[in-house]
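Here the structure comes first, spelled out in structure tokens, and everything after it is commentary.
Yeah, one chain of the complex is gone here, protein chain that is, but the others are all in their spots.
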Amino acid sequence: MAVPLIDNGGADAPTARPVRSRLPRKLVVGGIIILVLLILAALAPWIAPYRFDEMSLLKRLKPPSAAHWFGTDEFGRDVLSRTLMGARLSLLMGIGATLISLVIGVPLGLLAGYRRGWFDEILMRTMDVLLSFPPIMLGLLILAVTQPALWKAVVAIGIVYVPPIVRITRSVTLDLANEEFIQAAHVRGDTTRYILFSEILPNAWPPIAVEGSLRITFAILLGAALSFVGMGAQPPSSDWGLMVSEARPFVDSAPWIALAPGLAMCLTVIGINLLGDGLREALDPRLRTQRGA
Amino acid sequence: MVTYVAQRLLAIAFILFVMSVLIFGITQVMPGNVAYMIAGQFATPDVVAAIEAKLGLHDPIYVQYWRWASGVLRGDLGQSLIMERPVAPLIQEAMARSAMLAGVSFICVAVLGITLGVVAAVRKDSPTDNAISVFTYLGISVPEFFWGIVLILVFARYLNWLPSGGIGDPAFGLPVDPKYLILPAITLTFALIAHVSRLTRSSMLEAMRSNYVRFARAKGLAESLVVRRHALRNALLPTITVLAIDIGFLIGGIVVVETVFSYPGLGRLLLFAIERHDLPLIQASILIIATIYCTANLVADILYAYFNPKIRYGRPAH
Partner (left out) sequence: MHWFSRSIVAGMLLAAPTWSNSAIAQGTLRVAFGSSLNTLDPAKTKIGEEYIQNFLIYSGVTEIDRDGKLKPDLAESWTASDDVKTWTFKLRKGVKFHHGREVDAEDVKATIERVIDKATGSVARVNFEIIDKIEVLDPQTIKFTLKIPYAGFAEILSDRQARVVPRDKLDTIGQEPIGTGPFKFKSYKPGDRVELVKNPDYYVPGTPKLDAITFRIMPESAAQVTALETGEVDLVWNLPLESIERFQKNANVTVDSVATSTWDGVIMNAAHKPYDDVRVRRAIALALDKKALVEAALYGHGSVTHTMISPTHPYYNKDLATTGPDIAGAKKLLAEAGYPDGFKTTIFVPSGRPPRERVGITVKELLKPVGIDVDVQRVPWDKFVKDIEGKEALYVDGFFSRPTIDTSIYPWYHSKGSWNTVLWNYKNDAMDKVLDAARGAKSDEERAKLYKEFQVLAVNEPAGVVPYVLNHVNAFRKNVKAFQSSPMMWLDLRQTTVQ
């Protein structure tokens, strides 16, 4: 049975449901949190009351007050400003690493799922090898050989998350490749590139998007963990993981230094998780209706 | 079933080989090599060269690889360049401590996760269900190192109930004094409980909706019997898969948790080695950790295959 190529909200399909009018609550709440965070992160250099590296030993280790909403750290830097700037770093890390893994992983997965053959075999074996490392180990392995830096951590995390992206892209492609419209395109003589990117990808993106949103969360957490152990962002950067690590000697005399970035991290990850879950809920019914009854 | 296991073993062997080459290759690329670290601040080029020669770092790369790989197969993991002692005992000790932590955490995750999942499924949509959901959600959303620090602050500093790190004075031949395991294990468990409980919950719900359960209920069996004997058994299959995946997260989380609690396990050893550019120690640590990870996945696959009739009994004739 022919499946419509154009998605018109499922109006053509026999069991269409009015999806748009009833977005899941999770999606909304998650979306709001993330939107607020993105705005704060984008505007951070302008709304932060102090510079993130403005040090003054006279004002060190001061508890939260009107002048410093989250107090100051051991060098007298304003914790709130550093947390805001840290938002940019964490979000950049998460999104950057995920983009890298998508840019590398999606084309590979598409090609493997469509073409099969020896390319598929070799690729999957390679992915298996990479997946045999726990993510943080692979990240540490890549970073161990070089002077740690934030951008290197982003690249390492991107590489670490290529295998899951490849897998999901490939499996979706495998399903789609058997569809008649794809076979028709092949018979028609369309180039592989056209088929992959203009026929398969537009139909394959929902599960990839869901996986991608999941990856952003993991990338942020992995990035924070790497910075925490000293293999990611370096001082005086105000990456959240690094802030928590530097706050450890003062955790009982000045707990606010660790609390601000910690809470910010929680909020961010909860927001993205909600968004991802909501996305999955919103997209799933649509997938079902696209397939027909 | 046997062919399946054999296939998987072969795949693992191949993967381990490629992994070892990968690990060795990447670490050889390291700038700022270990000779530099040993020489310290007075590292003039001839001092560095003298140390390098003594350590055999001038041999061609495949010779070095072969030396290392053949040693590993014999059980000799090389000599730590900085500490000048064999790597194998260091790793063994660290592994025992990490294994104890991981083992305890894994049991907690499995038991608590499954229990919470079952409870949540049985009391679907009740306040209990929501509470469990929120609780587990927090677990996966908050980074382990933050939780760990909060736990230390509360239980070790303010309340003084538990120690804030280390392994204490081990007794009874155990690698660790059990008191020192509590906080790190709680941290690890909390981070992983969500996957298990959520999956248990959803597969329980599916199982409870299924025909044979409805039949059991129709027969008039007590609800608890229905839950325990029929639904749970079948719901556990996907849970095994998730538990296996969790081993991976567990191993990953161990690096961070060991840092937070200054717990001298395999994760800390690896970071120690990286800081000092101690090649043999880095190579051996990562290889061992990755091997454990692979093995855990293999065991999970085999267990899954065992419980899954389709694989266990092979393909049907038609």
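All chains are identified by letter, namely A and B, in their written order; residue positions are counted from 1 within each chain.
Everything that follows uses one rule, which is that a residue touches a chain if its C-beta (ideal position, glycine included) is under 8 Å from a C-beta of that chain, and two chains touch if they have at least 3 such contacts.
Just so you know, these numbers come straight off a predicted model, no measurement behind them.
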**Asked** Shown chains touched by the missing chain?
**Response** A, B
**Request:** From the listed residues B:A11, B:V47, B:A69 or B:C108, report the one that touches the chain absent from this view.
**Result:** B:V47
**Request:** Using the touch definition up top, pick the residue from A:A44, A:I165 or A:V251 that touches the left-out chain.
**Result:** A:V251
**Request:** Based on the whole complex, identify which of B:A102, B:I140 or B:A156 touches the chain you can't see.
**Result:** B:A156
**Message:** One chain isn't shown here. Among B:G117, B:P264 or B:P280, which residue touches it?
**Reply:** B:P264
**Request:** Kindly note down the residues of chain B that lie in touch with the hidden chain.
**Result:** 32, 35, 37-42, 46-47, 50-51, 53-54, 82-85, 90, 93-94, 156-157, 160, 163-167, 169, 171-172, 177, 262, 264, 268-269, 272, 276
**Contact set of chain A toward the excluded chain (per top definition)** = 55-57, 74-75, 147-148, 234-236, 248-253
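Just so we're on the same page, only the chains that are shown with their structure count from here on.
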**Request:** Starting from the mean Cα coordinates of chain A and chain B, work out the distance between those two points in Å.
**Result:** 23
**Message:** Per the contact definition, I'd like the list of chain A residues that touch chain B in the complex.
**Reply:** 125, 128-129, 132-137, 140-142, 144-147, 221, 224-225, 228-231, 241, 244-245, 247-248, 251-252, 255, 258, 262, 265-266, 269-270, 273
**Asked** In their shared complex, at which residues does chain B touch chain A?
**Response** 11, 14-16, 18-19, 22-23, 26-27, 29-32, 137-138, 140-146, 149-150, 152-153, 157, 248-249, 251-253, 255-256, 259, 270-271, 274-275, 282, 286, 289-290, 293-294, 297
